[in-house]
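In this view, the complex is presented without one of its protein chains, the others remaining in place.
Naming follows writing order (A, B and C), and every chain is counted from residue 1.
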Amino acid sequence: MSRETSLNSVIGLGLLLVPLWAYWADEPFIITLSTKVAILALAGVGLNIALGLGGLVSFGHAAFFGIGGYAMGILAAHAQTYVPLMEWPFLIDGTKSMPIIWLVAMVVSALVAVLIGALSLRTSGVYFIMITLAFAQMLYYFAISWPAYGGEDGLSIYLRNSFPGLNTLVPIQFFGICYALLMIVIAFSARLARSPFGLALAAARQNEERVETVGMRPYNLRLAAFVISAAITGLAGALYADLNRFVSPTMFSWHMSGEIMVFIILGGVARLYGPVAGAALYIMLEHFLGPISEYWQIYLGALLLLVVLFARGGLIGTLAGREVAHD
Amino acid sequence: MSLVLLIEQVLNGLQSGVMLFLMAAGLTLVFGVMGLINLAHGSLYMVGAFAAAATAAATGSFLLALIASLAAAAAAGAVIELAVIRRLYNRDHLDQVLATFALILIFSEGTRWLFGSFPLFLDVPSYLSGAVTLPFGIQYPLYRLTIIGVGLAVAVALFLLVSRTRLGIRIRAGESDREMIAALGVDISRLYTVVFALGAALAGLAGAMVGAIQSVQVGMGEPVLILAFVVIVIGGIGSIKGALVGSLLVGLTDTLGGFLLPQAFGLFMDASSATSIGSALASMLIYILMAGVLIFRPSGLFGRA
Amino acid sequence: MFLKNLGMAVSALALIAGGVTSAAADNGNVKVGMITTLSGGGAGLGIDVRDGFMLAVNQAGNEMLEVVIEDDQRKPEVAVQLADKMIQSEKVDILTGIIWSNLAMAVVPATTAQGKFYLSPNAGPSPLAGKGCHPNYFNVAWQNDNLHEAAGAYANDAGFGKTFMLAPNYPAGKDALTGYKRLYKGDAAGEVYTKLGQTDYAAEIAQIRASGADSVYFFLPGGMGISFLKQYAGSGVDIPVIGPAFSFDQGILQAVGAAALGVKNTSQWNKDIDNEANAAFVASFQEAYGRLPSLYASQGFDTANLILSAMDKADVKDADAFRAALNEADFDSVRGDFSFGNNQHPIQNIYVREVIKEGDVYTNKIIATGLENHADAYAADCKL
Partner (left out) sequence: MTDLVLETKGISKSFGALKASNNISLDLRVGEIHALIGPNGAGKSTLIKQIAGGLTPDSGSVHFLGEDVTTLDRVARARKGLGRTFQISSLAMDFTVLQNVVLGAQGAKGSPWHFFRNAMKDKRLLDIAWNALERVGLQDQAKVRTADLSHGQRRQLEVAVALTLSPKAFLMDEPMAGMGAAGSAQLTTFLENLRTEAPILLVEHDMDAVFALADRISVLVYGEIIASGTADEIRRDPQVQKAYLGEESL
């Protein structure tokens, strides 16, 4: 077992044990925080497929996070008020069922990602960073000024959505759902990295020409990576909305895109558990620094700066050493 | 809708365009010469505005305030260049985005720590306040005219600087070939500091000039920063000419879109929903413009492919 | 500034520590969770509410009252998480502090559904006043539309018949113009929704100039209002301006400067309201923090005093009794007496103020009473 693998187990187990302890110690808020870590890590794992594996620096993943959130918000709001989502050409009712909401969130995010990706991937480098940002900003302003679902005020869902056989209102059970999804997606992402697709995508990141000469189109590979990545981030968005029982346009804001990126950098780019470590560190900082100083973001900024400047490879890179080529 | 109103709106678009240019010029210079994406550019804009407001409060002189904004922003720029930015030149864009994102947090909260959470006061000096009457009976604020003048003057000065002076030659050389200019014996790290400080000073000046008619507060730089990025991406990153064209395009699109779209929608729907849909679309318009430009010219209007 | 904030933090901590040692000793203790905006844009409002609230708490010296304060960063999801934390970990009895309507909409329904009290020191979104009213939700400030309604009424009194209206394109902005038009009898010279967070209003000012309006009504909270007023003053347009108190409050008036002089605005409070409680509040606030109190500070102060007054009468663990005690509003409000309507929102006077300069400081003075004992338009929808 390599050092990184052991470290990954520690992180994965830690994220499971902390809320279990909190459950035993009757500290429900720690469970809520752990749930937040799991969800944000999920968003990060999604972005990491595009960013770490594919080298696509998307500064607009908040778009998919927000779409996932609104998929949940809109479906649940209609279910809450018993007003059908649409009646023509066929009747669609709202729903409070998590699996359906997740599916919708992922499918819609993926569809939007096909559109955004198809256009954005014509550019590269800084232009790609900026055009993805532009698309997210478009959705942000749209969400603010679109009155049907609350605009700037957002949408409140009074009761968390349901999952067959579980009581999602119990913090530890909702955590269990999020943790399970996180682990499934991490396993998927690990397989993906080793698959023929992952190999070709990673090659396209390093050398576009090489991939073309062996008869594969980097554009198609990247678009697929972007779409998969968006679907996962969209799923995270739906869970995040359920955690808060609330969605608002801030889920689309460029700060959100930046934050998802921060998780990856803090944890380590292209590391399987990087986003988990990064999200955990970020939430802990927010939780422990917040009460100490009103100006806690100064410390957060300083830490981030130090990581980028001196601890390249993030938390996992620093602790586990240089990435070994996996085979 | 009268012609006078339309002309006035065009002037407004022009004015917001030239201010954007001051921001975008520094951003594009820094990218062109050093290959760096600087998200903290908006913080320098804020530094300029706060320095101006503090100076104006202490001395009562608007001119001194403008000088202070230039000096403070240039100094802040030089300091972060020396301490942080120069370590980022050889990094990939991702590291640059993250490090400068961190700088935004530090600058914003640091400014709030120093100046408090309340907006500061900075006003147009009395000799520039009020409106003047232009041909066709257009009433237009003198200060906004001044902004247009200053902005265009800076643009001209910048073109002269880049095309005529030794510094300009080095900047252009730095854009095309870094090793080359190092080989010529130019102290490249000093050149970088100077270029960065110059860009910062322009941003600071914009912050101070705009601060006098808007509100001087923490976070004021961020919306402008995003707009400035839209500008340089439309214009082509690294191109000063592109920054100028992009600024005017964005300024005019934003102003005229916000003004004309609701009216256009009003032609075929009731006033209230036209206003609300038109305004919604108007707020997305520049991003639509940017996406459109990039789809047809993936390196912007004047960018090198 | 920093030292003062530090001092505040220390005194708040000391208070919390004091509260902890005596907690759970006997019944009657109340733990209040304050979620408010203390960082980022708009922090000034939250700081004022907090300072006003803590001033009342400190003055009362009631050891049975414990306060925990957290910063929501003006982000709804952060506010929701803090509310979870306050309820789950801190086990608070009462939540308060939220400034923004969208944050209130995110937090309040879940809070009251869990059997906790929520006392709003600022935001008053209409759903919470109408169909969504709740026995555990009290609004100590106003329903969102109130100040706009008063402005509309004032416009009638002042003889305006053609108003140009301006608000940001988001729900509170639309509510504002709806509120204004509810009592306003004249015509609209124009109705413009601007981008939220917009900083340049040249285009709108040009439209105002061309519209032939006899008055301008605008709702542009925070930095947006500052920008608008400064640009309006420089534009040479001299159509009279009316606004709600938010853009003319003590916190931002100094940043607007002379541009605001003479503007009429509506508020349920001003520092020159003549009653003993108010005089004492203004003096002690200035002494404690070295600045004039704002509308928000007055609302925070009143909220704390409302809680304190109810604590004297009932134990918070007996929700029905405590609710009844709150409902009496039996304390000396700095705005003068007010009562709660059936939806537990204030029925109160709303005044028209004018911006003046006192020495070097820009401030407001009351020139008229806009609406007397005014309730909100949504109370009828509330089934309480």
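Here are a few things to note about the model shown:
Following the convention adopted for this analysis, a contact is a pair of C-beta atoms (placed from the backbone, for glycine too) under 8 Å apart; a residue touches a chain by one contact, two chains touch by 3 or more.
Note that this is a predicted model, so its numbers are computed, not measured.
Partners of the chain left out, restricted to shown chains and counted across the full complex, are A.
Although one chain is not drawn, the whole complex shows that of A:V112, A:A136, A:L221 or A:V262 it is A:L221 that touches it. Within the whole complex, the absent chain has one touching residue among A:L20, A:L103, A:L119 or A:A203, and that is A:A203. By the touch rule set out above, subunit A reaches the unshown chain at residues 191-192, 194-203, 206-207, 209-217, 221, 224, 325, 327.
Keep this in mind: only the chains that are shown with their structure count from here on.
Between A-B and A-C, more C-beta contact pairs are found at A-B. Centre-to-centre separation between subunit A and subunit C, using Cα means, comes to 36 Å.
Contact of a single residue of subunit B with at least two other chains is seen at positions 108-109, 112-113, 276, 279-280, 283.
Residues of subunit A found to touch two or more other chains are 141, 144-145, 147, 295-297.
Interface of subunit C with subunit A (complex): residues 5, 9, 38-39, 70-71, 75-77, 80-81, 84-85, 88-89, 101-102, 105-106, 109-110, 113, 125, 169-172, 174, 193, 195-196. Residues 31, 37, 84, 87-88, 91, 93-95, 97-99, 101-106, 108-110, 112-113, 226, 229-230, 233, 237, 276, 279-280, 283-284, 287-288, 290-291, 294-295, 298-300, 303 of subunit B are the ones touching subunit A in the complex. Taken in their complex, subunit A has these residues touching subunit C: 27-30, 32-33, 36, 141, 144-145, 147, 150-154, 156, 158, 171, 240, 243-246, 248, 250-251, 290-291, 294-297.
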